[in-house]
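The complex appears here without one of its protein chains, the remainder shown in place.
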């Protein structure tokens, strides 16, 4: 393989992830792969339908057994696509021919039932290994690997689930009056045209799962070889050196003709035991209903009427087996549970009523004055000019009431007002960073440093939801008062520090 | 680090444009607030189906163990029915919120996360598990299977509505060993991708067969006339050079982030 053109990222993966990679590949290439599957499978399906003698179950079994025949072209196509050279539609014929030329006979005979089929198929189809080297490669690859088996088992189940899902959807959607479809007959096969419908739906499920299964097996194979041989490193080494790869393998012409296999398949498929004669459940159901509707079955009421009131336990043989002690205990437990549950419910209801009443009272009562500790809702927006004394007293009050958060908010607001007063108003959308740069530009260094600290703490409060330390806020507040006081004095003198504008 | 270039479209997959269409992979990147790309390796239908089977078996086992409760008249039956309800609806929610995944998923190394890689919360877990009913339709998760096959991130309908992903949690490979070979000067002008590959070769070399190591090393060292184990030694020497320079850094007995504590 020419690894340096691989279009899917090679890297070490868990084997489950390898399978997932295959599913991703199948998703991207689904349409061409699906088309290719039908192109290969349809001729076989028609031919087998001719020779199966009208037996839908035999036909399906033969088709199922020949699966490797239509999976081989998919695998070949996927390997080309992985190397970045997606075969065009026009090359479909060549793809099918090349894939069919590989040694497919073992896959159709003794290796057909292997649970690692998809995982090991690339050895035959992509590498073209046969005989002893192929056997050796397969043995090394499947050492300590359980994922390939699970892949096959689950894909069989996926097919069955899709088939049943399609069947059920069909049965549910078709009105009863239009055509009576008996679900049990459909699933079990009762030898009518319904068998063919069921088999066709199964074929559809085959066709949907086949690309997924083949790609998943192929990706698992890639993953395993990457693990064993570090293919990702080889790709990186080669890409960097851009040396031409040395090991391009020439496809060998196969010796098998597909048609000879079909005869074999049909002979192998002849011994099946799926046709079981069954009583029609619908008839049985109506029969049961008729019998149940008879008066003889309506006499249950009489039996209960015989009971004396109060002696309810005696009629239950299961309860009679319990000693009276256990019975009393159970009753006690039940009663306790009952009252517990009732009490709990009453408690919840009472809680709700209290809460409702509380909310209602709050709605009815207008707040007499704005709540003092309400946080300012702006972020960086300057509030109306604050009277310094009022701010100071309020902050002090808040600090005394141990509402450090509200105090810090108000202090921040005060600082913003101060910054706005000294220069152009801060825009409503200004962030803390804008305020900070504004403060640095307009305030003297000592005040600016203080503002920096306050904003840092405010950020912790606003974004980090961290309660500030009351002592720290008080310290900041005192510092601010000092700074303000000093500035008030310096401001009167003509030697004010010149302010730089950003 | 990489800057986001556009605002995410509403509800669209933000990561779709990062992966070139030519390369197919199951890895999804999510950018965290710290500005790094966190890789999420989404898990596909096969491994999820297996996890589901394990979970179903566990629930059945619990029911079988609880079966004797039915012998107690009244109370036992009531408790059994409550248990049935809990196992049907709340078992996955409980384990996902508590431990990140149900026992079956954990056994296979899977975790349920929000699309941003954070552990799944109560609301999302409830949504994805209540909508399980629809994924189950018409039987045995046929709808969920189709949804998994069609969706790029293998999400079933419940996952789509809840915005959750099922991802592989365990690291893809065993921890690599450190290098302890004398550094050798590599040929000049190695591209960074190749440097990384050389480092990876040195770290992962032990898991390869000696013949294969020689083969790989010869791709690089062959043009310099080196073959076999000489080539391997040369490439490992280059790796040591790339990692630590010509020996200017003091040799550390054990590189630290690999999980092992340094010897005291």
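The first chain written gets the first letter, and so on, giving A and B; residue counts start at 1 in each chain.
Just so we're on the same page, contacts are C-beta pairs under 8 Å (C-beta built on N, C-alpha and C of every residue); 3 or more make two chains touch, one makes a residue touch a chain.
Here, contacts and distances are computed from a predicted model.
Enquirer: I notice the complex is incomplete. Of the names "Stage II sporulation protein M", "Sugar ABC transporter permease", "Response regulator" or "Imidazole glycerol phosphate synthase subunit HisH", which is the UniProt protein name for the chain that's not shown?
Expert: "Stage II sporulation protein M"
Enquirer: Check the whole complex and report which displayed chains the hidden chain contacts.
Expert: Taken over the complete structure, the missing chain's partners among displayed chains are A, B.
Enquirer: Based on the whole complex, identify which of A:139, A:338 or A:421 touches the chain you can't see.
Expert: Once the missing chain is taken into account, the touching residue is A:338.
Enquirer: Tell me where the left-out chain touches subunit A, residue by residue.
Expert: Counting over the whole complex, subunit A touches the hidden chain at residues 289, 292-293, 298, 300-301, 304-305, 307, 309-310, 312, 315, 330-331, 334-335, 337-338, 341-342, 344-345, 348-349, 351-353, 355-356, 359-360, 362-364, 366-367.
Enquirer: In terms of residues, what is the contact footprint of the unshown chain on subunit B?
Expert: So the residues of subunit B touching the unseen chain are 1, 10-12, 32, 34-36, 38-39, 73-75, 77-82, 84-85, 88-89, 98, 100, 116-119, 121-123, 126-127, 130-134, 157, 160-163, 171, 173, 175-176, 192-193, 195-196, 199-200, 202-204, 239, 242-245, 248-252, 255-259, 261-262.
The rule is simple: only the chains that are shown with their structure count from here on.
Enquirer: If you average the Cα atoms of subunit A and of subunit B to get two centres, how far apart are those centres in Å?
Expert: Using C-alpha averages as centres, the distance is 13 Å.
Enquirer: Quick check on the complex: what are the subunit A residues that touch subunit B?
Expert: Within the complex, subunit A touches subunit B at residues 7-9, 11-14, 16-17, 19-21, 23-28, 84, 150-151, 154-155, 157-158, 161-162, 164-165, 168-169, 172, 208, 212, 216, 227-230, 232-234, 236-241, 243, 316, 318-319, 322, 327, 330, 333-334, 337.
Enquirer: Taking the touch rule as given, give the residues of subunit B at its contact with subunit A in the complex, in rising order.
Expert: Within the complex, subunit B contacts subunit A at residues 22-27, 41-47, 49-50, 71-75, 108-109, 137-143, 145-146, 149-150, 152, 154, 168, 170, 172-173, 190-191, 193-194, 196-197, 200-201, 204, 207-209, 212, 216, 219-220, 223.
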